[in-house]
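Just passing along the structure, written as structure tokens.
Complex shown without one protein chain; remaining protein chains in place.
Read from first to last, the chains carry the letters A, B and C; within each, the first residue is number 1.
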């Protein structure tokens, strides 16, 4: 029973650490949403900003290659 | 108790209908994956094909507007 | 140039096959949603039905083991 109590305490500590971190993560996700809202209020399009954020995460040559292939496919398909 | 049995049967029938549909949906998802694999074996890039599929779902004027804004943002940011 | 046309046609065929399959998949997803709606109209809780669908997908012994561990953790944490 002593062991059970120790294990329960340990599990509780793990869960509580996770919950604190989840709260921090949620707070930052809220901050990100706020920046997009502020940008939107200034006339920017959040959806397209997200595309730019994703493109900037890529290596330059990967992004250039993606641009080229996408352009080729769109021309081929006519869209 | 008779009612309980009737309700259990009804619930089971709903669940079984959902399970059959989920199986059909999974089979189609597998077919889609197969087409992408076949396209890849023919030298196409599945990830960029997915972008084209998404672009084709959009109304022409919405897609053109998105293209224009994305181009403006990328030029502004230099990426 | 002839090659380019052939490749464009091949790409278009792949894209169109994917689009047809995506439509079929969407139709089935709509059917699933309809069954949940019908179940809800009969007094069942769709969210909990989804849990049951997930549990039924598991092997019996895996589900029993999960039940036992979850019960242990909930007792330890007191929730």
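Keep in mind that, in the parts below, a residue touches a chain if its C-beta (ideal position, glycine included) is under 8 Å from a C-beta of that chain, and two chains touch if they have at least 3 such contacts.
On a predicted model such as this, the values are computed, not experimentally measured, just so you know.
J.: Counting the whole assembly, list the visible chains that the omitted chain makes contact with.
T.: Per the contact definition above, the missing chain touches A, B, C.
J.: From the list C:15, C:32 or C:49, pick the residue that touches the absent chain.
T.: Going through C:15, C:32 or C:49 one by one, C:49 is the residue touching the chain not shown.
J.: Even though one chain is hidden, which residues of chain C still touch it in the full complex?
T.: Counting only chain C, the missing chain is touched by 44-45, 48-49, 51-52, 55-56, 63, 66, 69-70, 73-74, 77, 79.
J.: Just the residue numbers, please: which parts of chain A touch the chain that's not shown?
T.: Per the touch rule, chain A residues meeting the hidden chain are 10-11, 14-15, 17-19, 21-22, 24-25, 28-29, 31-32, 35-36, 38-39, 42, 44, 49, 52-53, 56.
J.: Provide the residue numbers of chain B that touch the chain removed from this figure.
T.: 4, 7-8, 11-12, 15, 73, 76-77
Following the convention adopted for this analysis, only the chains that are shown with their structure count from here on.
J.: Give, as an integer number of Å, the spacing between the C-alpha centres of chain C and chain B.
T.: From the centre of chain B to the centre of chain C is 11 Å.
J.: Note the residues in chain C that touch 2 or more other chains, in rising order.
T.: 11, 15
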